[in-house]
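The complex is shown incomplete by one protein chain, all other protein chains being positioned as in the whole.
Each chain gets a letter, A, B and C, in the order it is written, and its residues are counted from 1.
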Amino acid sequence: MGDDRRFVLTLSCPDRTGIVARITTFLADIGGWITEAAYHSDDESGRFFTRQEIRADSVGFGIDELRRQFAEVAGELAADHWQVADSADRKTVVLLVSREGHCLYELLARWHSGELAADVAVVIGNHVELEPVARLFGLPFRHIPVPRDEVGKATAFERIRREVDAHAPDAIVLARYMQVIPAQLCDAWAGRLINIHHGFLPSFRGARPYHQAYARGVKIIGATCHYVSAELDAGPIIDQDVIRVDHGDSPSDMVRRGRDIEKAVLARGLTYHLQNRVLQDGARTIVFS
Amino acid sequence: MGDDRRFVLTLSCPDRTGIVARITTFLADIGGWITEAAYHSDDESGRFFTRQEIRADSVGFGIDELRRQFAEVAGELAADHWQVADSADRKTVVLLVSREGHCLYELLARWHSGELAADVAVVIGNHVELEPVARLFGLPFRHIPVPRDEVGKATAFERIRREVDAHAPDAIVLARYMQVIPAQLCDAWAGRLINIHHGFLPSFRGARPYHQAYARGVKIIGATCHYVSAELDAGPIIDQDVIRVDHGDSPSDMVRRGRDIEKAVLARGLTYHLQNRVLQDGARTIVFS
Amino acid sequence: MGDDRRFVLTLSCPDRTGIVARITTFLADIGGWITEAAYHSDDESGRFFTRQEIRADSVGFGIDELRRQFAEVAGELAADHWQVADSADRKTVVLLVSREGHCLYELLARWHSGELAADVAVVIGNHVELEPVARLFGLPFRHIPVPRDEVGKATAFERIRREVDAHAPDAIVLARYMQVIPAQLCDAWAGRLINIHHGFLPSFRGARPYHQAYARGVKIIGATCHYVSAELDAGPIIDQDVIRVDHGDSPSDMVRRGRDIEKAVLARGLTYHLQNRVLQDGARTIVFS
Partner (left out) sequence: MGDDRRFVLTLSCPDRTGIVARITTFLADIGGWITEAAYHSDDESGRFFTRQEIRADSVGFGIDELRRQFAEVAGELAADHWQVADSADRKTVVLLVSREGHCLYELLARWHSGELAADVAVVIGNHVELEPVARLFGLPFRHIPVPRDEVGKATAFERIRREVDAHAPDAIVLARYMQVIPAQLCDAWAGRLINIHHGFLPSFRGARPYHQAYARGVKIIGATCHYVSAELDAGPIIDQDVIRVDHGDSPSDMVRRGRDIEKAVLARGLTYHLQNRVLQDGARTIVFS
């Protein structure tokens, strides 16, 4: 890493005057060379958010000491969230897929090329169609079918949970995984469970969003990357994108054209997450992109 | 007008082979010089749609004879809609407004500069704030307050109906008119009543859509121009546009930034309507833009 | 104004550690309630930029004392630019136009509605076509024709200069003014002279950019708001926007469709300028939007 190693500080706290002065003075005092800084004061929620990247080699001590010292600042500011991450810590991702492969190809290509700064531990599919794609990239694939009956489903998700948790992943990505995640798992993986929805949320929640969009006659369709919460397609949105459609686009045209934005939005959202760029403010996200 | 005068034919009918051949052969036979042509076959609804602009001076007879002859073609094709319009017929528009002026300024500027090919007969407001804007452009303004009680409201909308119908307008435009139009009027003005909704429908129907968008934490906001039907904010969409927002945009920032797309989308949708570019296919529109 | 009155601090200086700490500590020390803050460190130029809005009533003294105290901070930081503006100071704008009216209507509508926080002192046209528009809004219009010969041209621009300078405007806006401004005036009005170019710069500089765009067969066209420098269409860009076109768009379609983005981009760029949101970094701009 060398010069590229960064300590990434994130913090949120009740807003008041002097917060930036306090944090930046702390960083100046320890000799921290800030390479990227972002701040946000939210007038509605009355909360303050910041993210700071500093060169690891600019600080005269290690991350544990930095955490110890920063804990004092966070305490003074009554922070409800704070973290110091080390860009040298390699992150781990688990992918869940069904039959549609475009998001899987996209993430694996970025992983293979080194663009995605994380390891993919395993690909889990409730169907076998995408096993060859995982194998192509030399990755393990677990086929865990999800039966329709409640008992079978519960057993399947128990297997999935064990498989996922074995890797202690930083992100569990639903890369067009066509199963509803049980509320219990949504809670267990809260803040790490990321979905790509092939619709412009909050419009067109649930199944077949492009067909819903066609039926409603919208002129623009979209895709949404969001954290998963127990309520279906209602978790905090990380990123969205849209494309213009017209009467000439059939539902299947929308499905095809939508793939391009789905995979781009998912890759972007996941990257923001892995780089500690996403902070939560209730149902909303602060994304320091 | 001279060379610029156009006859505009629009037609929709059940789809089958040979429709385009039938129509274009008819036009070729009468010497019609087509300056713009558009076709759409909808696989889902099984219907066919077309719009043809021909130079009026290329046909050896007047619009009545053209209508008579085209009626035969339309009959053969079992058309459920057909029309022959004359671009030389000046169209009439009535505007309904409340307190927000940006859409009114936009439409009046386009009217004043000659860009909007229609006359504005009257501006009707349920508040007086925008009277000076109508007067500025030399247009009559009718202040028709809409009380909250049912009887007062019914009386007010009866006055509005008389005022509007007196002009037999080609379009009745709700230019940020903050009242729900009674179902009876929606029916009476069906296909001519156009609204701009300051949200990306079908998301955020009803009141304060930007505040809804903020609360939901979306990363893109939009505006929707649509025909009004009895169900609130659910009529056929003519056009939409969006802008990207982020955590830094408060609800009032969204209100301010949204104005630019609202007025642009409304002006575009109204222009399409006045140029007979919008055909309806159930809840959807075909827009030959 | 009351609670809405703001002191707006802008500063640029060589980048080094501790700048944010210095500035925010200064603001905290004087009790400044920051309502909006933005920072940018430019790795390429090695310079630092900031803009801070603080509530005027949060500081225990007036703007002169604030300037005096902030001058010390700016001195320590070796600032090459710094300013403290008062949002209560009403700004003045002068508009130059030719025959195309859409940008003029847009700016005057925003001025008339109170959305543009500035006075329009005068509209100057080298043609008379837009005089009625200025008069409509109750504004003075000066017709200063610009002859083709060098002497006549120089005389005309001398008249324009006197007319403009008489108002000491904060912005001189070329709202589709189809004359090249003499280099001498570009220098005299540097940082205050704003143009809207109806092309996506640096593509399609000079005359008839939409026709150039058509001939080149681009699939996207744009508009650019920029500060004017002596080199034609080469000054620092403030904002740009684009729309998608296709083979069906003739040059005149592009002209018509382009108007919507031209006026929106100009209004946005001018607003950023008037709110002291634009800082210059050589040929580039920092826009704290």
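Note that in this section contacts are C-beta pairs under 8 Å (C-beta built on N, C-alpha and C of every residue); 3 or more make two chains touch, one makes a residue touch a chain.
These numbers were taken from a predicted model, which means no experiment stands behind them.
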Selected residue (touches chain absent from view) among C:L201, C:V228 or C:A264: C:L201
Chain not shown: contacting residue from B:L9, B:L27 or B:V146: B:L27
Given A:H102, A:H127, A:R142 or A:R205, the one touching the chain that is not displayed: A:H102
Residues of subunit B (touch criterion as defined above) contacting the omitted chain: 17-18, 20-21, 24-25, 27-28, 31-34, 37, 39, 41, 244
Missing-partner contacts on subunit C, residue numbers: 40, 42-44, 49, 200-204, 214-220, 222, 236-242, 246-248, 250-251, 281, 283-287, 289
Residues in subunit A touching the chain absent from view: 101-102, 105-106, 109, 112-113, 115, 133, 136-137, 260, 264, 267-268
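In this section, only the chains that are shown with their structure count from here on.
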Farthest chain relative to subunit C (centres taken as mean CA coordinates): A
Distance from subunit C to subunit A - Cα centre to Cα centre, in angstrom: 38
Geometric centre distance via CA averages, subunit C-subunit B, whole Å: 35
Residue list for subunit C, restricted to those that touch at least two other chains: none
